[in-house]
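This part shows chain A:
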Amino acid sequence: MTELLAQTGLNALYAASYISLVAVGLVLIFGVMGVVNFAHGELFMAGAYAIVALYADIGVPFLAAVAAGLVFVGGLGLLMERALFRPLRDNPLGGLVASIGFLMILQALAVMGFGVRMEHIPPPTQDVIVLSEKVRLPVSRLVVIVSAVLLLSALWYFLKRTRFGWALRASAQDPEAAALQGISINQTARIAMFIGAALAGVAGALTAPLVSVNPHMGHSVIVTAFIVIIVGGVGSLEGAVVASVLYAFVHTIVTTFYDGVVADIVGLSLLLGVLVVRPTGLFGTADRA
Partner candidate 1 sequence: MSPILEVDGLTMRFGGLTAVDGLSFSVAEGVIHGLIGPNGAGKTTTFNAISGFYRPSGGEIRLRGQVISGQPMHEVARRGLVRTFQHSTLFAELTVLENAVVGTHMVHRPNLLAAVTGSDRAARAEARERARAALDFFGLAGQENERAGDLAHGHQRALGMAVAYAAGPQIVLLDEPFTGMNPEETRAMMVLMEKLRDSGVTILIVEHDMHAIMGLCERITCMSFGKLLAEGAPREIREHPDVIEAYLGGTHHAA
Partner candidate 2 sequence: MLRAVIGIALAAALVALPHGLSFSQQEILVFLTINVLLVASYRLLTLTGEWSLGHVVIMGVGAYASALFTKQLGLFVPLSMLLGALTAAAVAWALSFPLFRMKGFYFLIGSFAAGEIIRLLWKRFRDPFGGPKGLKGIDPMPDFSIGFYDFDFFEPVSYYYFAGTVVAVCLWIMWRIEHSPVGLTFHAVHWQDKLAQASGIDVRAYRTRAFVIASGFAGLAGALLAHYIGTINPNSFDVEVMVFVLTWAIVGGTATFYGPILGCVMLTVLNEIVLRELGFEQMRPLIYGAVMILSILFLPKGLESVVERLVGPRRARA
(Lines give C-alpha, C1' and ligand atoms only; values in the text may rest on other atoms or scores of the structure.)
Protein backbone atom coordinates (compact mmCIF):
# COMPACT_ATOMS: atom_id res chain seq x y z
CA MET A 1 0.00 0.00 0.00
CA THR A 2 2.77 2.46 0.90
CA GLU A 3 4.50 1.53 -2.32
CA LEU A 4 1.36 2.16 -4.30
CA LEU A 5 0.96 5.51 -2.61
CA ALA A 6 4.60 6.39 -3.26
CA GLN A 7 4.24 5.51 -6.93
CA THR A 8 1.00 7.50 -7.16
CA GLY A 9 2.78 10.43 -5.51
CA LEU A 10 5.56 10.34 -8.10
CA ASN A 11 3.00 10.20 -10.92
CA ALA A 12 1.20 13.15 -9.38
CA LEU A 13 4.41 15.11 -9.06
CA TYR A 14 5.08 14.58 -12.74
CA ALA A 15 1.54 15.68 -13.66
CA ALA A 16 1.78 18.71 -11.35
CA SER A 17 4.98 19.76 -13.11
CA TYR A 18 3.62 20.16 -16.60
CA ILE A 19 0.18 21.36 -15.43
CA SER A 20 1.76 24.16 -13.42
CA LEU A 21 3.86 25.25 -16.43
CA VAL A 22 0.68 25.55 -18.52
CA ALA A 23 -1.40 27.17 -15.77
CA VAL A 24 1.22 29.71 -14.73
CA GLY A 25 1.48 30.86 -18.35
CA LEU A 26 -2.29 31.17 -18.59
CA VAL A 27 -2.45 33.20 -15.36
CA LEU A 28 0.37 35.46 -16.50
CA ILE A 29 -1.42 36.22 -19.77
CA PHE A 30 -4.73 36.79 -17.99
CA GLY A 31 -3.09 39.00 -15.38
CA VAL A 32 -1.23 41.28 -17.75
CA MET A 33 -3.56 41.26 -20.77
CA GLY A 34 -6.92 40.71 -19.05
CA VAL A 35 -7.86 38.12 -21.66
CA VAL A 36 -8.68 34.44 -21.34
CA ASN A 37 -6.47 32.63 -23.84
CA PHE A 38 -8.54 29.67 -25.01
CA ALA A 39 -5.76 28.73 -27.42
CA HIS A 40 -3.43 27.92 -24.55
CA GLY A 41 -3.99 24.17 -24.93
CA GLU A 42 -3.11 24.46 -28.62
CA LEU A 43 0.14 26.24 -27.73
CA PHE A 44 0.91 23.15 -25.65
CA MET A 45 0.05 21.04 -28.69
CA ALA A 46 2.31 23.19 -30.90
CA GLY A 47 5.20 22.54 -28.49
CA ALA A 48 4.58 18.80 -28.74
CA TYR A 49 4.60 18.94 -32.55
CA ALA A 50 7.87 20.86 -32.49
CA ILE A 51 9.32 17.69 -30.91
CA VAL A 52 7.62 15.51 -33.53
CA ALA A 53 9.11 17.59 -36.35
CA LEU A 54 12.58 18.23 -34.97
CA TYR A 55 13.40 15.33 -32.66
CA ALA A 56 11.39 12.40 -34.01
CA ASP A 57 11.49 13.24 -37.74
CA ILE A 58 14.92 14.81 -38.31
CA GLY A 59 16.82 13.74 -35.22
CA VAL A 60 17.74 16.99 -33.52
CA PRO A 61 18.92 16.24 -29.94
CA PHE A 62 15.96 16.20 -27.55
CA LEU A 63 16.88 19.16 -25.34
CA ALA A 64 17.83 21.28 -28.37
CA ALA A 65 14.45 20.44 -29.87
CA VAL A 66 12.76 21.47 -26.61
CA ALA A 67 14.60 24.79 -26.67
CA ALA A 68 13.58 25.33 -30.28
CA GLY A 69 9.98 24.48 -29.34
CA LEU A 70 10.14 27.05 -26.54
CA VAL A 71 11.27 29.78 -28.92
CA PHE A 72 8.79 28.74 -31.62
CA VAL A 73 5.75 28.72 -29.33
CA GLY A 74 6.92 31.92 -27.63
CA GLY A 75 6.97 33.41 -31.13
CA LEU A 76 3.38 32.23 -31.65
CA GLY A 77 2.57 34.10 -28.45
CA LEU A 78 4.13 37.28 -29.83
CA LEU A 79 2.11 36.82 -33.01
CA MET A 80 -1.11 36.48 -31.00
CA GLU A 81 -0.28 39.57 -28.98
CA ARG A 82 0.39 41.72 -32.01
CA ALA A 83 -2.32 40.41 -34.32
CA LEU A 84 -5.17 39.67 -31.89
CA PHE A 85 -4.90 40.91 -28.35
CA ARG A 86 -3.42 44.35 -28.99
CA PRO A 87 -6.18 45.48 -31.39
CA LEU A 88 -8.79 43.95 -29.06
CA ARG A 89 -7.39 45.37 -25.83
CA ASP A 90 -10.67 47.05 -24.84
CA ASN A 91 -12.78 44.04 -25.79
CA PRO A 92 -12.11 41.04 -23.49
CA LEU A 93 -14.91 38.97 -25.04
CA GLY A 94 -13.46 39.77 -28.45
CA GLY A 95 -10.04 38.61 -27.28
CA LEU A 96 -11.56 35.35 -26.12
CA VAL A 97 -13.29 34.80 -29.46
CA ALA A 98 -10.14 35.66 -31.38
CA SER A 99 -8.18 33.16 -29.30
CA ILE A 100 -10.79 30.52 -30.19
CA GLY A 101 -10.30 31.40 -33.86
CA PHE A 102 -6.55 31.05 -33.44
CA LEU A 103 -7.08 27.69 -31.73
CA MET A 104 -8.99 26.41 -34.76
CA ILE A 105 -6.25 27.62 -37.09
CA LEU A 106 -3.52 25.90 -35.08
CA GLN A 107 -5.53 22.66 -34.95
CA ALA A 108 -6.18 22.77 -38.69
CA LEU A 109 -2.49 23.41 -39.40
CA ALA A 110 -1.55 20.44 -37.23
CA VAL A 111 -4.03 18.22 -39.08
CA MET A 112 -2.77 19.43 -42.45
CA GLY A 113 0.88 19.07 -41.52
CA PHE A 114 0.84 15.82 -39.56
CA GLY A 115 -2.57 14.17 -40.04
CA VAL A 116 -5.07 13.31 -37.34
CA ARG A 117 -3.36 10.10 -36.18
CA MET A 118 -1.66 9.85 -32.82
CA GLU A 119 2.11 10.28 -32.88
CA HIS A 120 4.11 8.09 -30.54
CA ILE A 121 7.56 9.50 -29.99
CA PRO A 122 10.39 7.31 -28.68
CA PRO A 123 11.54 8.77 -25.35
CA PRO A 124 15.08 10.19 -25.40
CA THR A 125 16.05 7.77 -22.66
CA GLN A 126 14.56 4.48 -21.52
CA ASP A 127 16.36 4.65 -18.17
CA VAL A 128 14.29 4.11 -15.09
CA ILE A 129 15.30 4.98 -11.57
CA VAL A 130 14.26 2.01 -9.45
CA LEU A 131 13.49 3.20 -5.95
CA SER A 132 12.04 -0.12 -4.89
CA GLU A 133 10.44 -3.03 -6.63
CA LYS A 134 7.17 -1.24 -7.22
CA VAL A 135 8.29 2.37 -7.11
CA ARG A 136 9.92 3.47 -10.33
CA LEU A 137 10.57 6.86 -11.87
CA PRO A 138 11.40 6.96 -15.59
CA VAL A 139 14.21 9.44 -16.24
CA SER A 140 12.14 11.17 -18.95
CA ARG A 141 9.57 12.02 -16.26
CA LEU A 142 12.29 13.23 -13.96
CA VAL A 143 13.41 15.56 -16.76
CA VAL A 144 9.93 17.10 -16.83
CA ILE A 145 9.89 17.58 -13.04
CA VAL A 146 13.37 19.11 -12.91
CA SER A 147 12.71 21.36 -15.90
CA ALA A 148 9.47 22.63 -14.39
CA VAL A 149 11.16 23.45 -11.08
CA LEU A 150 14.01 25.24 -12.89
CA LEU A 151 11.75 27.20 -15.22
CA LEU A 152 9.32 28.25 -12.50
CA SER A 153 12.21 29.30 -10.25
CA ALA A 154 13.66 31.33 -13.10
CA LEU A 155 10.27 32.94 -13.69
CA TRP A 156 9.94 33.70 -9.99
CA TYR A 157 13.38 35.34 -10.00
CA PHE A 158 12.51 37.28 -13.14
CA LEU A 159 9.23 38.59 -11.71
CA LYS A 160 10.49 39.45 -8.22
CA ARG A 161 14.05 40.52 -8.81
CA THR A 162 14.30 42.24 -12.19
CA ARG A 163 13.05 45.55 -13.49
CA PHE A 164 11.04 43.90 -16.28
CA GLY A 165 9.43 41.63 -13.73
CA TRP A 166 8.52 44.59 -11.58
CA ALA A 167 6.99 46.35 -14.60
CA LEU A 168 5.03 43.21 -15.43
CA ARG A 169 3.58 42.89 -11.95
CA ALA A 170 2.79 46.58 -11.83
CA SER A 171 0.80 46.49 -15.04
CA ALA A 172 -0.96 43.31 -13.96
CA GLN A 173 -2.18 45.11 -10.86
CA ASP A 174 -3.15 48.40 -12.42
CA PRO A 175 -2.48 48.95 -16.13
CA GLU A 176 -3.34 52.65 -16.07
CA ALA A 177 -1.14 53.51 -13.12
CA ALA A 178 1.65 51.48 -14.67
CA ALA A 179 1.28 53.42 -17.92
CA LEU A 180 1.56 56.66 -15.96
CA GLN A 181 4.79 55.36 -14.44
CA GLY A 182 6.21 55.15 -17.93
CA ILE A 183 5.78 51.40 -18.30
CA SER A 184 4.94 50.55 -21.90
CA ILE A 185 1.79 48.44 -22.03
CA ASN A 186 2.82 46.97 -25.38
CA GLN A 187 6.20 46.01 -23.99
CA THR A 188 4.82 44.22 -20.92
CA ALA A 189 2.14 42.56 -23.05
CA ARG A 190 4.82 41.21 -25.40
CA ILE A 191 6.89 39.87 -22.54
CA ALA A 192 3.87 38.28 -20.84
CA MET A 193 2.65 36.66 -24.06
CA PHE A 194 6.10 35.36 -24.93
CA ILE A 195 6.70 33.85 -21.51
CA GLY A 196 3.14 32.56 -21.12
CA ALA A 197 3.12 30.89 -24.53
CA ALA A 198 6.69 29.60 -24.20
CA LEU A 199 5.85 27.90 -20.88
CA ALA A 200 2.90 26.10 -22.51
CA GLY A 201 5.11 25.17 -25.46
CA VAL A 202 7.90 23.84 -23.30
CA ALA A 203 5.41 21.78 -21.28
CA GLY A 204 4.08 20.27 -24.51
CA ALA A 205 7.59 19.62 -25.81
CA LEU A 206 8.82 17.97 -22.62
CA THR A 207 5.82 15.68 -22.29
CA ALA A 208 5.57 14.83 -26.00
CA PRO A 209 7.41 11.47 -25.68
CA LEU A 210 5.25 10.50 -22.69
CA VAL A 211 1.79 11.09 -24.15
CA SER A 212 0.13 10.49 -27.49
CA VAL A 213 0.51 13.59 -29.59
CA ASN A 214 -2.51 14.54 -31.70
CA PRO A 215 -4.05 17.76 -33.02
CA HIS A 216 -6.82 17.70 -30.41
CA MET A 217 -4.69 17.07 -27.34
CA GLY A 218 -5.08 20.70 -26.24
CA HIS A 219 -8.66 20.21 -25.07
CA SER A 220 -7.97 18.26 -21.89
CA VAL A 221 -4.98 20.49 -21.20
CA ILE A 222 -7.03 23.69 -21.26
CA VAL A 223 -9.78 22.13 -19.14
CA THR A 224 -7.20 21.15 -16.54
CA ALA A 225 -5.60 24.58 -16.68
CA PHE A 226 -8.97 26.27 -16.13
CA ILE A 227 -9.66 24.13 -13.09
CA VAL A 228 -6.25 24.94 -11.69
CA ILE A 229 -6.33 28.69 -12.23
CA ILE A 230 -9.83 29.02 -10.76
CA VAL A 231 -9.04 26.88 -7.74
CA GLY A 232 -5.78 28.74 -7.26
CA GLY A 233 -7.44 32.09 -7.68
CA VAL A 234 -7.41 33.92 -10.99
CA GLY A 235 -4.39 36.19 -11.09
CA SER A 236 -2.32 34.36 -8.49
CA LEU A 237 0.81 32.66 -9.86
CA GLU A 238 1.64 31.02 -6.54
CA GLY A 239 -1.98 29.88 -6.28
CA ALA A 240 -1.73 28.32 -9.74
CA VAL A 241 1.29 26.28 -8.69
CA VAL A 242 -0.24 25.14 -5.40
CA ALA A 243 -3.52 24.29 -7.13
CA SER A 244 -1.63 22.34 -9.83
CA VAL A 245 -0.02 20.17 -7.19
CA LEU A 246 -3.33 19.75 -5.35
CA TYR A 247 -5.21 18.91 -8.53
CA ALA A 248 -2.54 16.53 -9.80
CA PHE A 249 -2.58 14.57 -6.55
CA VAL A 250 -6.38 14.37 -6.36
CA HIS A 251 -6.67 13.43 -10.04
CA THR A 252 -3.90 10.85 -9.96
CA ILE A 253 -5.19 9.22 -6.79
CA VAL A 254 -8.78 9.03 -8.05
CA THR A 255 -7.54 7.68 -11.39
CA THR A 256 -5.52 5.02 -9.60
CA PHE A 257 -8.32 3.86 -7.34
CA TYR A 258 -11.33 4.45 -9.63
CA ASP A 259 -10.88 5.58 -13.22
CA GLY A 260 -10.00 8.59 -15.33
CA VAL A 261 -13.55 9.71 -16.04
CA VAL A 262 -14.42 9.77 -12.33
CA ALA A 263 -11.21 11.72 -11.74
CA ASP A 264 -12.28 14.28 -14.35
CA ILE A 265 -15.70 14.58 -12.73
CA VAL A 266 -14.07 15.07 -9.32
CA GLY A 267 -11.77 17.75 -10.75
CA LEU A 268 -14.60 19.66 -12.39
CA SER A 269 -16.74 19.38 -9.26
CA LEU A 270 -13.84 20.81 -7.30
CA LEU A 271 -13.84 23.74 -9.70
CA LEU A 272 -17.59 24.27 -9.37
CA GLY A 273 -17.40 23.96 -5.61
CA VAL A 274 -14.69 26.60 -5.36
CA LEU A 275 -16.66 28.90 -7.64
CA VAL A 276 -19.77 28.55 -5.52
CA VAL A 277 -18.11 28.93 -2.14
CA ARG A 278 -15.31 31.31 -2.91
CA PRO A 279 -15.37 32.69 -6.45
CA THR A 280 -12.02 34.42 -6.09
CA GLY A 281 -10.31 31.06 -5.60
CA LEU A 282 -8.32 29.74 -2.69
CA PHE A 283 -5.51 32.27 -3.03
CA GLY A 284 -6.98 34.96 -5.23
CA THR A 285 -7.69 38.52 -4.28
CA ALA A 286 -7.78 39.85 -7.82
CA ASP A 287 -11.16 40.73 -9.23
CA ARG A 288 -10.48 41.69 -12.78
CA ALA A 289 -13.14 39.67 -14.51
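With respect to how the candidates were assembled, all candidates are chains of the complex that A comes from, given by their letters.
Criterion: contacts are C-beta pairs under 8 Å (C-beta built on N, C-alpha and C of every residue); 3 or more make two chains touch, one makes a residue touch a chain; residues count from 1.
Just so we're clear, the structure is a prediction, and the values are computed from it rather than from any experiment.
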item	value
Candidate from 1 or 2 that touches chain A, complex-wide	2
Of all residues in chain A, those that touch candidate 2 in their complex	36, 83-84, 87-88, 91, 93-94, 97-98, 100-105, 107-109, 111-112, 219, 223, 226-227, 230, 234, 261-262, 264-265, 268-269, 271-272, 275-276, 279, 289
